[in-house]
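Only one protein chain is missing from this complex, and each of the others stays in its spot.
Up next, chain A:
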Amino acid sequence: MNTNKIDHIISLSNDLRWQIGDEFHDNLAEGIYADAAEIVKDSVHKKDEKGAFRVDAKIDKIITSKVWGFPLMFLILAVVLWLTIVGANYPSSILSGLLLDTLHPALKGFASTIGMPWWLDGFLIDGVYLAVAWVIAVMLPPMAIFFPLFTLLEDFGYLPRVAFNLDHLFKLSGAHGKQALTMSMGFGCNAAGIVATRIIDSPRERLIAIITNNFSLCNGRWPTQILIATIFVGALVPASYSGIMSLVAVIGIAVLGMVFMFLVSWGLSKTVLKGEVSTFNLELPPYRPPRFWKTIYTSIIDRTLIVLWRAIVFAAPAGAVIWLISNIYIGDASVAAWLIDSLDGFGFLLGLNGVILVAYIVAIPANEIVIPTILMLTVLVTGISAGAGAGVMFELDSVTATGDILRAGGWTLLTAINLMLFSLLHNPCSTTIYTIYKETKSVKWTLVASILPVIMGFVVTFLVAQIWRLGS
């Protein structure tokens, strides 16, 4: 009886709903809004805000003008990046002096006084501690500079105008103008860039922004690019121009990253993502003076420290793995040597080598430790005397000495260029992969975002290598 009544009510409601028709919902919503607007008009009095509004309008006119809009934008981005890269050198060297040059030997000394077995000491101090220390020293300073600067611009209201100016370009590739912001954020850190895609409320464009964020060179990769460009590309021209030459090479790679970002966005929006819902709207909030200290505080807590913590969590096991593969022997060679040997053929085909591929596999947790790992592995394989022993990552103060080790490992200009390309086009670090999963809650899109760039990296470096060899 009861269920009968319920069924009857449900079928009656379905029937009525059908009779009311499709427009009912819209009419209702529109009616409510219209009524609310009428009430506001009658009962809310606004002060004359013309004065404040004038200033806003003037700033807007300049920022979105045909003449000044774009130069201003590139100038601001360049200044922010310059401040980040150059400014971070000082705290970075202090931190690495403290953590790597002072604390590391001290820990080793302490371990030997309490008689810790060599394998435990190596595993914990040379492996886990060193990787974590490295990530902190390289990653913390640029993030602590970049994110507050970025957040200040956001808080001031400039960034939405950038999205507004650039939207047309992004629309052509099927993306949202706000992707310009998440892309720029990616120059600081891809994981933070991916979290920042929350500002894009259209599902399709948000996925595009997440998947293509990896094409922004993050601050874990800038130092690699700069180092390799200085050693190999800068050496191509007379010494007085080498600085500019290597700068051009690095910027070239970053711009190439943006090109790939547009191409991949376009490809994704036309193929796998075309079924996702796409909406567009962009609010341009009024300008306001940034709340300086609050912004600094929240950007350091929300962005810098969270990302740093995730990076440490992932870097610790990576350090352990790096130490283990260099110190566990199968037959007469270490695991690392076996891996390098087996990947050498494939590496050669890509214009790279086994050492680089192994370094990229074990350094998935953090791009920061790629160069130290490459150096350590090169020394391990070639047997030249440098560094501090198997499984102990190191970096040299002298760029020339670093170049000598790499050349001893068989590096050529092709290896260097392909390493720079591969550093741009490879899987995101594990922090980023984890963040992608947290943001999309989808294994499928996480896999796409992780595997697509590696495949592209293989194809691009392969083609470059073959053409190079044909030409030489």
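As a convention for this text, a residue touches a chain if its C-beta (ideal position, glycine included) is under 8 Å from a C-beta of that chain, and two chains touch if they have at least 3 such contacts; residues count from 1.
The rule we apply is simple: contacts and distances are computed from a predicted model.
Going by its UniProt record, the hidden chain of the complex is named "DtxR family Mn-dependent transcriptional regulator" among "DtxR family Mn-dependent transcriptional regulator", "MBL fold metallo-hydrolase", "1,2-phenylacetyl-CoA epoxidase subunit B" or "ABC transporter ATP-binding protein". If you put the hidden chain back, the residue from A:Glu276, A:Asp302 or A:Glu395 that touches it is A:Glu276. Between the chain not shown and the residues A:Asn89, A:Ser112, A:Ser442 or A:Gln466, the one that touches is A:Gln466. Touching residues on chain A toward the chain that is not drawn are 14, 17-18, 21-22, 25-26, 29-30, 33-34, 37-38, 46, 60, 64-66, 69-70, 164-169, 171, 177, 201-204, 271, 273-286, 345, 348-349, 462-463, 465-467, 469-470.
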